[in-house]
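In this view, the complex is presented without one of its protein chains, the others remaining in place.
Read from first to last, the chains carry the letters A, B and C; within each, the first residue is number 1.
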């Protein structure tokens, strides 16, 4: 407990695949902010399956309905509740997993945590579908941030062993938009070819494939964050690890920094156009938990979809014997694809929370 | 703001190098717990410089004094305040850094965040010395955990390009103890040779070197944690990123999972000695944010010490011109060495917090 | 910000009178708890207007719909979202109050706090209607508490200058049920006559009248709570002051204790049926912030409804002149009547939160 994050901007996610609706409550958005529903839906469409043949065949409407907090397209200062109704759920597909749990899926751990009453049809509250309400919160956060010149963008850094190039030292809003417009969210279209092949091969094998996502936030003021446990890294990581399948988060040079010397890793300051900047950005825009005015850059590792068609070994919890399981149904062979806007949403909401808390607001 | 973490076990860190004392308040430790001060000091000694010629030459006593919450070696149920007095501080060494900020050090970001009144002598509240009170909290947490059969251990996974072997599938308490007893916290003594060479070479060059740390928690019950934003990964990462110089955190296969297929990454369940276990542990003991009963395993990337003897480019914030800086004084060429027990401390405190919160306590 | 309370049981309220729905998210209810929807609706009906001719004539359905967290009448362990659709809202009645604010209503303070975009039709998020979702949370909490032998009951202690008798030293479940079944929630039916007269007279005068509510919680274990800022009094008061119109909260002898001597106020311990108890209960069941096993007893002061038919003096915020205002529409002449179950709900949710947090749960 709890499916909530944030201090000055609180986001509470609710819902299971088998319930009437999923949604979120967003508490802390100032009054008078225009919400562009079309822009929000366009953002949310980026995480929808069915957008391309690389995703699953399920159909989800995912158009949010505001129950409170938004009136005639403008926030009224009170908590925003937005929901998405559930329609296309085939809970029958999921029966039996509490007896023969799917490897690396939450069936077994949910059973340990909640007991037999846990509502796990459609993977319950663990479902990747719960990233849709996170995208509502993040999409609204993005609108507020954009209005203040702050932009959040992400791309597929890798799928399997195929890598996209990294963000340039200064990513731009235009770059973010061009990536978002592509069927596969990459910078280098050449990389997209290899990624598609990795995904198609995995699907053909009844298998799945992992990936990684690089996210950048530009336009942030320096001086945001704190040392120790309330820094920008702590806050971003705590939310990003809330996106299902994320197994690692690194900032700037990240794990590569562990192999570097100080003279190589340190980012020398310089003056450009009368402003302090850095020659390079191995810090990922954060030093001592606080932004230095450079773009904030981080990467998230996304594990391969645990639901695969191949037969897998597991156990029968009632008979207490070994067992074999074959998972029916349609599943994304690469959840990293759909996770790109979700990572943006997580970052946008976490950053807006920090901005509202630390009074860097307009 | 704030130098605090935890929900059921709150740890508040305070202090700067130039103040009278550094310390912590630990609120939530149950009454009646024996605190073995010798064991605590032995644990804290592992992060002290001067323990070997690879560390800095500064002398720090670092013996904690309990002001409250512990009476005759037993907790009395109330908040524990423990302090370490500051003695050997040479604040003069640090003058001027708010004018010509050290690259990849918190001088510039602290100035942006707090203004000119910020207390940055000795790096202020950003100092690595603040990990000592974190070790008090973590050391106490370890004593409580050990008494319940839960053990936390860590080793240097790498220094520069020299790698130690990884933890085995089932690390043991004995392994943790043998690592802790070594001058360099490794599993494979052969790796220690290469690491020493990396560090000595960096020091000889007036430079520093990064490293990475692998940490494991054994004996944890399954079913600990939650989906979404309050999972074991979120909670551990939020605290571990509070250790200065950490730039990445990954669980189980971590970033390597991004290159794997599902059939390779999924951990098949099996029955061993009548208990559910997994054949391997690419999940790092956590699925859906919840422990599955396997060891929890994570790695942290530690950047190279930003303070190096080599001349570095920076800016003069008053003249608004480029500048060059040479940092005097003695500095650890590889902070990863001292960070090993600190990572253990962060993990132990975060895990005890989760256990107290989720009522798995005996 | 924020319309949320609780630590281990978080209750987030959302909605405005003019939105599509009002509701709440309840995060932290264990899995496997049966929710009796009829019992919940019966509880909620106690706060409905139209239940008697003493309330307003508005018609509100107020039947909650569960969007998540409850499946086939049983909690599944995940956050519960419950909503009530808005239907009978006549927002036109409220126009203009941001220009000529109603005395002792939130019009003016909302304007100061949120600016002109604040959504105040139907009093927005300040509406007494928002106590309906609090009753959902509290009603569910009551079901869980009842199952563990803990009961929460309240009665109208006073309306205007007419007083009911106080709860006896040991209130019973049967007493709570008999009060709840009465048209006016009193212990002494004689008091009800006088209260009705006070209310009818106020209404006839185009006026309103205040009241007070006494609430008791029985069956609580001793040892619940903490000294200082996390005691039972702190936690209950923080939630009860969230009920609109509450202007005071007192425990046990309360403000009367300020007039007493220690020898009179102290509650001597005694042994009854082999258990420790107290001869009387001026402490209201709480000493040092911690329950002592006696019933927890508190009272809340409810101010008279600020919306009255009589002409009132106010200001015209645009013209910056004095003004007179007449408030149209139907309003409860005595909100204390409807607040009785709301106070029970607030108490039940706050107590369940404490129980879940402090592991006194079975």
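We take it that a contact is a pair of C-beta atoms (placed from the backbone, for glycine too) under 8 Å apart; a residue touches a chain by one contact, two chains touch by 3 or more.
All figures in this text were calculated on a predicted structure; none of them were measured in a lab.
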Sole residue of C:101, C:194 or C:295 that reaches the chain not shown, by the stated touch rule: C:101
Residue numbers in subunit C that touch the chain omitted from display: 1-5, 13, 101, 103-106, 108-110, 112-113, 125-126, 130, 158, 160-161, 202, 205, 207-212, 221-231, 233-235, 237-239, 241-242, 244, 246-271, 274, 276, 278-279, 282-284, 286-293, 299, 301-308, 310, 312-315, 317, 320-322, 336
Residues from subunit B at the interface with the omitted partner, ascending: 1-4, 8, 10, 12-16, 18-23, 25, 27-28, 30-32, 65-69, 71, 74-81, 83, 110, 113-119, 124-125
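We take it that only the chains that are shown with their structure count from here on.
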Classification of the subunit A:subunit C interface as same or different, half of numbers criterion: same
Chain centre separation (subunit A, subunit B; CA means) in Å: 27
Whole-Å separation of chain centres (CA-atom averages), subunit B against subunit C: 46
Centre distance in Å when subunit A and subunit C are each reduced to the mean of their C-alpha atoms: 39
Per-residue overlap in subunit B, given as positions that touch at least 2 other chains: 227
